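A protein chain is absent from this complex, but the other protein chains hold their places.
Here is subunit A:
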């Protein structure tokens, strides 16, 4: 009896939501209850329900059971928000789940019951299957576990690089699929075989060493005269029994890859922008730092230490910054240093640009003299210099940027901007040099054309007597003179650049990271200072540099893919190897960064850079396609005056006449210009509406904030009032026996009422009494009332309250 009552008392407060559960608990223990009439009757009823067979249930009992089940279900769904200790929550959840499981199937009437039970069972199976399927789907995401592991060791910023890499890999897979499936495979299967035409044959002069590894590594010889490069493709309109229109498909795939890339990048950017939410980061700086700076994905003690230290330092820095923003120190010195730093960086950029220009000029000289007479170093000078500069200059920028004394975030942006400028400068110097070379080749081509006619004439002269009518060319295709084919040259240059870039990256990884790590690790046993913590130490993973490298690499792919269909395939290979190699290198020889920055904010920044690079890399590609006539004897567009003529040709010959007419009308400037105008207007309209939506969002946010503040105030007042009331009641209680007067309490009540009516009076009261006099029992209902001071941010307020609540209940 006594224990029962105790339990009753204990359970009293949560009687509303747990009434049914109590019933079940008691039922399980099979204890006979006599304490309260109502409860015991209920008890017996449910016991009856349990003992009798389901077939003989009366409709009321069923109704009741159904109600109970529904109630349990509701409880399960709302349990998360209930202010209960975790242990109790778990217990309740388990019990109610058991109950629901047991009786849910038994519901339903007569014949329908079995069906109902079956349905419920199937639903459960289906849900389980769905959950398993979800798990399976997560397991199917490539490299997910690897990235998670890295994330736990290095924080989200390093992981963001790998996620970006994976995303890039996906895009390149699709580009590769397009070029491979629609261009390379049809040509290899259905096109004319190797050796059937001059453009598909290694010339006689090169045939001797066309299979040498050095030549193949340089993408000459048999590699050059294969489906890997533009020059191999034939200008037949259709190939094979499928009548596959290869030139058209080549052109469309070239355009399609770029269009697809634009689409994907822009769509991803838009999605990321949606996730941002457009909050303002500046107003509650300290509370943001306080409540949101921990990276919950960290699972490694060392990284946690680093993160802890970085949060502490960021607090220190923020406080210092706040102090410094009040007073301005020697602004002239800072300005001078910043100007100096920029000057140095500009010098560096100019120097690297000149070096590349110089090297490219020299390589042209070498090419004119003949490559055989120069060493490997000299022939690969351009690529080597570009890769080396791209690798070392960012380090120098980093050192120089120490002068500027910027905030780390701003410093990072400057650093990224400078590296971007450097890479872009290098790339464009390279392209300009390539343009020069294209012009040279085209001059050469003119000469070859002239020679060709001469050569043919001599051939005809020799054979004219033998063959009376049509003069067939009987020479072996390897002997026929041919043009220099500038397109293949461009493709080769890009492929070489990519390969040398990849090689430098891997070599750097091996020497800069791995060898250094090995030396530091094993020399530390016998060295006079601490190598691990001191001077060389382990390297950090350079997120910004790696991301930029990836982006520029992709830019080169976009630029060169039209002239070398093998580029996406190479890139897929590179990214694949990169993924494994870098994952291994990061886990094996890098240490977590000292200064960890948030990754989430930088994602769209990377995307924006990718978009810029995409634009800048399609520019020269489109320029060459549109303005330079294709070579006369190689590639799918040979014989045409421009590459895009293939579209017109298709329109004329493969589509009905009216279609061509419609197309020509549609491409009339009178129709195109209004259309463009309309598009501009639509864009303008959409942009202005989105701006106004943003404005409205901000307004709403402000409203929420003010409302929140008001609520806070109200809560404070209510808490104070309750405290006052209780105190007065207590005073009255202690006063009345002493003075034996009844008048005091109404007077005090009156005072309390007055206090409530006038907020000001209440606040005065609060100031007078402070928090100390509030009895502890009354503190509880007002969680915010006795927090040690107003919180700087509103976003954080609910979280604090919740924490407090749970604490309260644990007490």
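By definition in this document, contacts are C-beta pairs under 8 Å (C-beta built on N, C-alpha and C of every residue); 3 or more make two chains touch, one makes a residue touch a chain; residues count from 1.
We adopt the following convention: contacts and distances are computed from a predicted model.
Student: What protein name does the UniProt record of the undisplayed chain give, "Response regulatory domain-containing protein", "catechol O-methyltransferase", "DNA replication complex GINS protein PSF1" or "Cytochrome c oxidase subunit 5A, mitochondrial"?
Tutor: Per the UniProt record, that chain is "catechol O-methyltransferase".
Student: For the chain left out of this view, which of A:436, A:479, A:530 or A:652 touches it?
Tutor: In the full complex, the listed residue that touches the missing chain is A:530.
Student: One chain isn't shown here. Among A:396, A:411, A:478 or A:583, which residue touches it?
Tutor: Residue touching the chain left out of view: A:396.
Student: One chain is left out of this view; which of A:381, A:633 or A:728 touches it in the full complex?
Tutor: A:381
Student: Can you say which of A:308, A:358 or A:511 touches the chain missing from this structure?
Tutor: If we include the chain that is not displayed, A:358 is the one touching it.
Student: In the complete complex, which positions of subunit A touch the hidden chain?
Tutor: For subunit A, the residues touching the absent chain are 348, 352, 355, 358-359, 362, 375, 377-378, 381, 384-385, 388-389, 392-393, 395-396, 398-400, 528-530, 532-535.
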